[in-house]
Structure formats: C-alpha cells, structure tokens
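Here the structure is laid out as structure tokens; the discussion comes afterwards.
Note that one protein chain is taken out, while the other chains of the complex remain in position.
A and B label the chains in the order they appear, each numbered from 1.
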Amino acid sequence: MKKLSIVCFSGDFDRAVAAFTMATGAAAVNYEVNLFFTFWGLNIVKKRRGRSFIGKGFLARIFNFLGGGFKNLPLSRLNFLGASPKLMVRMMKKRNVATLNELVQAAIQLNVKLYACEMSMIILGLEKEDFIPEIKEVLGVAKFLEISEGGQTLFI
Amino acid sequence: MKKLSIVCFSGDFDRAVAAFTMATGAAAVNYEVNLFFTFWGLNIVKKRRGRSFIGKGFLARIFNFLGGGFKNLPLSRLNFLGASPKLMVRMMKKRNVATLNELVQAAIQLNVKLYACEMSMIILGLEKEDFIPEIKEVLGVAKFLEISEGGQTLFI
Partner (left out) sequence: MKKLSIVCFSGDFDRAVAAFTMATGAAAVNYEVNLFFTFWGLNIVKKRRGRSFIGKGFLARIFNFLGGGFKNLPLSRLNFLGASPKLMVRMMKKRNVATLNELVQAAIQLNVKLYACEMSMIILGLEKEDFIPEIKEVLGVAKFLEISEGGQTLFI
C-alpha cells in the first residue's frame, strides 16, 4: 500500500488546508495517510473548549491564546493585509471547495490517521484530552519514523 | 531514473530560489524533476501582465496585489528590515549566482516539469492562461502523487 505522511508543524490556516487537501486527496486514491501534529500544528486538532485554560506555563497560555482549534487559525500571509481565514473560508464555500472543517471530517472518514507529537505536548504542557478524540495516539519521533518509513514524507 | 518532486507552496523569494536551486541542481545530474506550484507558489509562475486583473473575488485580487510573477516576490525575513528581493538579486548577480529569473529559465531548459495545482487555482479564481506557458499541466493531488511516487519529495 502506498503511503503519505505529513508532519504538520505549522498552525497557519493556509498550510493546514494544504496538508488536509493532500491528505484527503491521497486517501481517496487508497494511500495510507498519517498526519503527525507537532508544535503550532497541534492547534489544528485542539478542542475548541476543553479545560478552562490549557497547559500551565506562560508559553502554554500564549499558545492557547493564539490557538483554539481550526476555526481560529491565522493565515500566514494575508493576515498582514487584515484579511482573515474567515474570508477565505467564505470564498472557498462560494467556489464549492471543501473548507478546513470539512477537510478534517473527510480525512477522518477516509481513514487518515491523526497523531500528536509527544515532545511538543510536553513543552507546551498539553495532554491528550486537550485534543479532538480522533487523535489516535501520542507518538515520539522514533515511532513516527517507523510509521512513515517507505513512503513519501512532507514537513508542512 | 532518480526523481525529485517539490511542492512549491510558498511564494517567498528566498524559498522560490531554494526550490529552483534544488530543481536545477538535480536536473543537471539527470534527475527527473517535477515542480508542483500551489497556493502562494502560483505567484512564481504567474504571467506579469495577463488579464487586466486576475481572478474575480476579493481574495483573488489580494493575491494578485501580492503577486505579479517572480520579479515581485516578497522575501520572507529580510522584508521586515526593508531590504528587498531586488537587493538580493543584485547581490546574487555580483557574486555570479544565477538569479531566480535565470533559474526558472535554466529549469525549463533542463527539462524540469512545471505543474499548477488545480484546487488552489479554483480557490483563487485563476485559469491556465494566467500562468507562463511553460506550465505543462494543471493537476490534482492524486496525479501529483502518481508522478512523485518513488522519489524524494519536498514541501517548500
């Protein structure tokens, strides 16, 4: 079985859309697809409201402030001009392209596997319950490499 | 035949230079090289003057404003200090390193294949005629994976 693995490091809306577009596109043609969320990418799979505040440190709180699940992701370039991911979602809808929310749902239905990175969860003081339940497992680098071995691997 | 495929997501000048440096370097040692332009990366292969304005929506117009072909690409970090890609081009010339324009031409002559991403063209309201004629084809994810399978693939 062909394989695509993506390290989702960025929490930017456009990069998240790119990651999920590739993931669902690959899964639709029967690839085994693994998404490994790390650092800012963890924002994409964070529960919207979970614990009253996530993590205990200062950095964790900043991370929490920045984040809040895929509805609030910053957009890497357009934000500088005051445009927002909301605008892009509207535009994607108008053109009948799947929005990130729909892409995440489609990925899950297409059996894309979602993993969270152990190390960045430790740095940011996050726990498994802070993420959407579709996060299958919390993994370290060694396990991720074992899973991705023999396929195409991208860092987004 | 060995293979290198690059997803050119970023439209930043420095990242575009990195992508084309790797592409031409690989092609020069007989790799099959595929460049897949998506989202901001489409700016690199956009015609300078084509239709009076490209795309129809608001986001498309912002994209158009930001872009305009590889002569106007932003530089990811230096721009913050007011330096410009023009400065870097001058510096590259002074040191006899190929500029992006030359790298694009070299890539084409070395038979590097350029593709545009269907999905991001739909989102941004772009059409095939908006790009330089060297864009060989407009592709979806499935086709891209088929082309890149078995080689090294980078996301830039």
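What we mean here is this: contacts are C-beta pairs under 8 Å (C-beta built on N, C-alpha and C of every residue); 3 or more make two chains touch, one makes a residue touch a chain.
What you see is a predicted model, and the numbers here were worked out from it, not measured in a lab.
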| item | value |
| --- | --- |
| Residue ranges of chain A at the interface with the undisplayed chain | 7, 9, 11, 38-40, 57-59, 62, 66, 74, 119, 122-123, 125, 140-142, 145, 148-149, 153-155 |
| Residues of chain B in contact with the chain not shown | 2, 4, 14-15, 18, 21-22, 24-26, 28-29, 31, 77-78, 81, 83, 87-88, 91-92, 94-95, 97, 152-156 |
